[in-house]
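Questions regarding the structure given below will be posed in turn.
Only one protein chain is missing; all other protein chains are in place.
In this document, chain identifiers A, B and C correspond to the written order of the chains, with residue numbering beginning at 1 in each.
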Amino acid sequence: MNDDATIESLRDRLRDFAVARDWGQFHKPKNLAMALAGEVGELLAEMQWLTDEQVHEKLADADTRNEVEEEFADVFLYLIQLADVCGVDLIQAAHAKITRNDDRFPPSQSVF
Amino acid sequence: MNDDATIESLRDRLRDFAVARDWGQFHKPKNLAMALAGEVGELLAEMQWLTDEQVHEKLADADTRNEVEEEFADVFLYLIQLADVCGVDLIQAAHAKITRNDDRFPPSQSVF
Amino acid sequence: MNDDATIESLRDRLRDFAVARDWGQFHKPKNLAMALAGEVGELLAEMQWLTDEQVHEKLADADTRNEVEEEFADVFLYLIQLADVCGVDLIQAAHAKITRNDDRFPPSQSVF
Partner (left out) sequence: MNDDATIESLRDRLRDFAVARDWGQFHKPKNLAMALAGEVGELLAEMQWLTDEQVHEKLADADTRNEVEEEFADVFLYLIQLADVCGVDLIQAAHAKITRNDDRFPPSQSVF
């Protein structure tokens, strides 16, 4: 697997990016959490007036797809930075949560 | 690198999880985007009345740390599922965005 | 018009509520903004797996309607408190924005 394919590679680029601009002073947990919520809001705004079918059409067109991908990227990048300042391993936390959910929601039961 | 350390390993577990419960019917872009926003809200709720110092104290205690990590996991898991149904490669989109930001915000300039 | 029907009547009750519990110390702009985002997340969570028709059915049943109304209330109450600490008159700001939007989006033009 290529090293670029890891979250760590993104985390490291983001650390360098922040250091080069002296932005580390702003990267406190609450600030980054607010920025994350802001970017999620922008991702939702890409879809809010569309049907799910229209979302897929937007993703099938290279130009409009790019706008949506940028919003995904912004959400992911702030999530990585927030996890970084909080010392949270996203991949490990996510695996642990799926394992817990496997217990909480047995496949044989209807939960709705 | 261990295969478990990839986003794909999480995506695949989430796909299996949804298939086993017949939840795929709910996993449309807008539903997942709303779920993502909901989980980000829960992550913010973990920090909203705390100072940044208190957030770090919460993360330093194993019990309370676990609550925060679960919220990180929930956000990440919905982001992965939303990206999956939208056919977006999070890692690639994120690298592309950092590269673009490198151009938009030259280190030598003040942006504030 | 009944005095209870005003935003000011809610604002005043919220001020008294916070004073009685010494919560004013937590009611800073960023904290309240995060709490607002958290409650909006909970409101979205009430609807995320439903169709719009099912949302209306949920609202037509007294028990489930109550859950949704509570989330609306929570969002509104934090919005009022955030506006209060920021010294923003919500009604006046909203009227001004509608007037601006009337200019920005003339009815005769298609904007989509």
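Details
Definition applied: contacts are C-beta pairs under 8 Å (C-beta built on N, C-alpha and C of every residue); 3 or more make two chains touch, one makes a residue touch a chain.
All values derive from a computational prediction rather than experimental measurement.
Against the chain not displayed here, chain B makes contact via residues 30, 33-34, 37, 49, 112.
Listed by residue number, the positions of chain A touching the unshown chain are 26, 31, 34-35, 37-42, 44-45, 47-49.
One chain of the complex is left out; on chain C, the residues touching it are 1, 3-7, 9-10, 13-14, 17, 20-21, 28-30, 33-34, 36-37, 40-41, 43-44, 47, 50, 52, 55-56, 59, 68-70, 72-77, 79-80, 82-83, 86-88, 90-91, 93-98, 100-102, 105, 107, 111.
What we mean here is this: only the chains that are shown with their structure count from here on.
Computed from the mean C-alpha positions, the centre of chain A lies at a distance of 4 Å from the centre of chain B. Separating the CA-averaged centres of chain B and chain C is a span of 26 Å. Shown for chain B are the residues that touch two or more other chains, namely 34, 37, 40-41, 44, 47.
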